[in-house]
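Written below as structure tokens is the structure these notes are about.
Note that one protein chain of the assembly has been removed; the remaining protein chains are unaltered in position.
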Amino acid sequence: MVIEENSIKFKGTRHGLSIHINSAYDFDTIKQDLINKLEKSNLFFKGAKIYEIKSNKLTDVQRKELEKIMTEKYNMHVINSEKKKKDTKAENQIFQGIVEGKTKFITGTLRSGQKIDYDGNVVILGDVNPGAQIIARGNIIVMGSLRGIAHAGSNGNTKACVAAFHLDPTQLRIADIIARAPDGDYDRPTGPEIARLKDNMLYIEPYTNKK
Amino acid sequence: MGEVIVITSGKGGVGKTTTTANLGTALSQLGYKVVVVDADIGLRNLDVVMGLENRIVYDLVDIVEGVCRLNQGLIKDKRYDGLYLLPAAQTKDKNAINPKQMLKLTSELKEMFDYVLVDCPAGIEQGFKNAIAGADRAIVITTPEISAVRDADRIIGILEASDLANPLLVINRIRVDMVKRGDMMDIDDIIDILAIDLLGVVPDDESIVISTNKGEPAAADKNSLAGQAYRNIARRIKGEEVPFVDMDTSESFMTKLKKVFGLAK
Partner (left out) sequence: MDFLKIFSRNSGPSKNVAKERLKLVLVHDRTNCSPHFLDMVKGDIIKVISDYAEIDESGLDIKLTKTKRDEDDTMVPALVANIPIKKMKDRKGI
């Protein structure tokens, strides 16, 4: 449920209200937008439970200030962090769906500046150009050329793999291991290849259907 | 305490990124500690010109947002010890940072480096305002074309209005043969119109394309004419008096021959 577009978005979740803040705006605008919104639908928000404030830029002090406005002026409740931890614990575990798990399919070419961040496996039916980025908690399979950046097992799964018909990435990451393309000229791959971690080293080998 | 220099032009494609990479290289050759900062968020290119694109893990936006520390975002150059790159984010847009954050970032970099060169995006919008926010000095790049000079004039006006008075001019891609024929505005024509001090002139040179292909700035190549021009500019930036290269030395053999026979003017 999205109520209105601008610096602040309210979303209803099963835990309570999730407040999304667009960090492109400065804090004063954010504060004013919040007050305006609450003012507009005062009754609607009265007594509502605030589950989280999502923003990558707010400082703790600013966050507290927003919470204070909502709790004191509008009778809203902030769900305390202890309880939240319990709820989200399951979500933060390392993604285990590598053998069998949720998967996103993307049809078409990912171009420079595009970024896919998914908490599962990712399959691209197309190319991944330099400057594009795929981050997946599971495996990454590219049915085409992978020339951008790929990060598989992004939340720590070292069993994740990256495979492509033409595996020639600018940079490759699996879990927290990073490898990059060699400097200068090097032999480009001729067939499909797969990258995996073995003893904390990234190995790229030709893909044969025996493996 | 170092100095923050923004490299800007207004018009795109006149050589801001090439100039930033080359001046960074040339200044580090002179023994300075230099960081080149790509402020073109969403359309980064300085990394490929420097040949460092495969080493990027964090970027400018990550640093500003506190995702990583400043040191983690800096990428060391392949050849020169004192040269570092701070790449722009590619998957975000210009509004991901604001001038205040840029000012904070450049003032931190100033503590660590002798020169902080900021590669400004084209245009005069948010990205430009971010790029000039922390600058102590500005270098304006233009080419001898009406459109580029017009945009340079606009930029100079904006810079002067925002406390960056006395920007210095670099004229890029001069073609001596065309200037001689009278088919290209010469250095005097451009200075006459823009009325700012000249920092350097860079000839149109194939070696720039070749060096960009390889990801090695031309300033590192002793045989490149443009590279020489950039090395001269670097010495002028540090305050040395370097005479401007006489463009006649690159005169073609044919014109010389014609001169002998009294055919050329």
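Labels for the chains are A and B, by order of writing; each one numbers its residues from 1.
The rule is simple: a residue touches a chain if its C-beta (ideal position, glycine included) is under 8 Å from a C-beta of that chain, and two chains touch if they have at least 3 such contacts.
Keep in mind that what you see is a predicted model, and the values were worked out from it rather than measured.
Participant: Can you list the shown chains that the hidden chain touches?
Facilitator: B
Participant: Determine which one of B:I75, B:M185 or B:V201 touches the chain that has been left out.
Facilitator: Selected residue, touching the omitted chain: B:M185.
Participant: Provide the residue numbers of chain B that touch the chain removed from this figure.
Facilitator: Residue positions of chain B that touch the missing chain: 145-146, 149-150, 153-154, 157, 179, 181-186, 189, 193, 195, 254, 263-264.
By definition in this document, only the chains that are shown with their structure count from here on.
Participant: In angstrom, rounded to a whole number, how far apart do the mean CA points of chain A and chain B lie?
Facilitator: About 35 Å separates the centre of chain A from that of chain B.
Participant: What does chain A use to touch chain B in their complex?
Facilitator: Going through chain A, the ones touching chain B are 23-24, 26, 56-57, 112-115, 130-131, 133, 170-171, 178, 180-181, 183.
Participant: In the complex formed with chain A, which residues of chain B make contact?
Facilitator: 42-44, 51, 53-57, 65, 67, 78, 90-91, 95-96, 98
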